[in-house]
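Complex shown without one protein chain; remaining protein chains in place.
Right, chain A next:
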Amino acid sequence: MFSRLLSVARRQRTGRGWQNWSSGRSGAPAAEAHSVALPAQAHVVICGGGIMGTSVAYHLSKMGWKDIVLLEQGRLAAGSTRFCAGILSTARHLTIEQKMADYSNKLYQQLEQETGIQTGVQIYDRTSVLHVMVKKGQVTGVETDKGQIECQYFVNCAGQWAYELGLSNEEPVSIPLHACEHFYLLTRPLETPLQSNTPTVVDADGRIYIRNWQGGILSGGFEKNPKPIFTEGKNQLEIQNLQEDWDHFEPLLSSLLRRMPELETLEIMKLVNCPETFTPDMRCIMGESPAVQGYYVLVGMNSAGLSFAGGAGRYLAEWMVHGYPSESIWELDLKRFGALQSSRTFLRHRVMEVMPLLYDLKVPRWDFQTGRQLRTSPLYDRLDAQGARWMEKHGFERPKYFVPPDKDLLALEQSKTFYKPDWFDIVESEVKCCKEAVCVIDMSSFTKFEITSTGDQALEILQYLFSNDLDVPVGHIVHTGMLNEGGGYENDCSIARLSKRSFFMISPTDQQVHCWAWLKKHMPEDSNLLLEDVTWKYTALNLIGPRAVDVLSELSYAPMTPDHFPSLFCKEMSVGYANGIRVMSMTHTGEPGFMLYIPIEYALHVYNEVMSVGQKYGIRNAGYYALRSLRIEKFFAFWGQDLNTLTTPLECGRESRVKLDKGMDFIGRDALLQQKQNGVYKRLTMFILDDHDTDLDLWPWWGEPIYRNGQYAGKTTSSAYSYTLERHVCLGFVHNFSEDTGEEQVVTADFINRGEYEIDIAGHRFQAKAKLYPVTSLFTHKRRKDDVELSDLHGK
């Protein structure tokens, strides 16, 4: 398969041994594998001659790029590609993964015809990349064991060697992945050899896959007790056949024979040990390094390299050629990780959990159990002692909810469900307390940046980078998007103007790397303009509820009523003995209350004071699940879930948060103006499920199909149970697909309002009311005039 991608043929093919089974035929050599004198220059250097590297090379040359050099330390396709079990599955967990697999499937069929095309790709095998040369944060070349090559772009497709290669740079690029041994069995043909159209079988309960192989079978699996290898980084050039470990394979063999007892008499040919790479979240890794411009990565396939290679190679090539891929690939973006996920110990422990998950049932709201308690708030122990249950985001521990002392939850294994979860009542009481009294949620994980300048530079650059008007009076908070050229959200954040020349920016937790890289890329080199990541400096407490105002005024001896402290306002004040607390009148939920940004050394003090003063107002701890319910019922969309790089403010009813009419230029303005004129092709809509039984029916989580008048119209992006409405609320995009051509058409408010909607949960359709605006009765407090539009953002 790999060879067809580049129509490369090995010059001498050594017999049809078992190694060669995956690539049946050879085409006319168009890109020859060189073994001597490297060129001094190239446009792009790709490291790794496996299926990923060749796919990237293929797509780059298809898009018209010339002068591409592909380096392989061993022989072409000698790594996992050579040993891969050759299964292409298009049933995938994420939409983007599905798209990649579909594309790969079609591409591979088409490649059958497409041989002998000039590609403009030069391949050099037996050439190792030592490190990538970087000047001023930009790739300038590659140092290999056979000399240097100058280049503008470098692509790391080095598979399980990618981690080490990334670290070998002077400016290390951290690529979190780790290899595990992976075993599969090859047998001699059956008495009646299996036909080539024999279906591939996956037995998830038995953790195995079985396919036809030269009339016999090929069967492997993902065991419960994986064997991570090469943690110390020692590695061999090509994956030689590592030691076979029959004892380790025994459970998989037993489940094969349990499923297909007749195979007992089948003759063994070989047990193949071929390491596979796994990533901390079971998703592959692609994109540009946040630290080095021109350094691209495509690795970490979690055993699905063959399924993804075509599509992933295409998206990465698009990214390099056009500056962005044609789909939103945030879930796979290298920048979703920080340097904190690149510890060897962390990776070793985490992949041992990830690999068995491949064949486990993936339930909603699953939290990884390994590699935890890395980043924590200073209040972690206090909250933990009060019953907090934790989830992790970007390495940061965040409370989900607090289990009361008299309540027992199910054991971890039993708690897995698609139905009503065991925390339902707990979250209900937290939500109720937010509505009636006051709750405190530790939200320290948010990404916090400060941008300051000596003159007006900060305001000027922010006005260009952000879509909403930031030239507001000091003390005001602005919700705004950080858009790309297409008008899509790169980030969605709140920015407080601390002074004329300094701004405090709050973004979702997992934006820490991405937003930083984006700002750095677009900010001018100016020593008078300072960007600082202050995430670690502040503990953030969210005081939600009607009594929050009483708690704070008692602790600060300052009037906190809306007259003195209007909504979306930020003031530094003292709380308890601690001075310099940034108090903001917003809660990310639409409920009344305040966010406190507390310098970490005061965190415990302020928390203790808040809890002790709050006692008489009925204060209690709450977690992110309560926050989520409060947010979604008020139609607050969240970046990374509902919003992504391909959704614009106009598509989610946030036109009022865009300064289109102020005559100011900002990134994405042209695209938005055009969209305003032409209309939008999808619209974020809120659905309230009507005939859904919370106790007995399967719950919506996300990704459920939306039907409008019986026609498929899109998918949900998030959902939550609203304890106030006593209904499930789903958010999702409604499209207008032409009944004849399937083409996307303009979506108007009228189109939304005139439809009858159903949400399909696991094959059962539930009636749903569609809303373009939140249910007003949910907003208990008086809102500021310019705050009428829906969303605050960060809630998740």
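Keep this in mind: contacts are C-beta pairs under 8 Å (C-beta built on N, C-alpha and C of every residue); 3 or more make two chains touch, one makes a residue touch a chain; residues count from 1.
Keep this in mind: contacts and distances are computed from a predicted model.
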item	value
Hidden subunit of the complex - UniProt protein name among "Nucleoporin SEH1", "PPM-type phosphatase domain-containing protein", "Geranylgeranyl transferase type-1 subunit beta" or "Very-long-chain (3R)-3-hydroxyacyl-CoA dehydratase"	"PPM-type phosphatase domain-containing protein"
Among A:K99, A:H349, A:H514 or A:R620, the residue in touch with the chain that has been omitted	A:H349
Option touching the unshown chain, where A:D145, A:E171, A:D205 or A:E250 are the choices	A:E250
Selected residue (touches chain absent from view) among A:E191, A:E232 or A:E264	A:E264
Footprint left on chain A by the chain that the document does not show	185, 187, 246-247, 249-250, 253-254, 256-257, 263-268, 349, 370
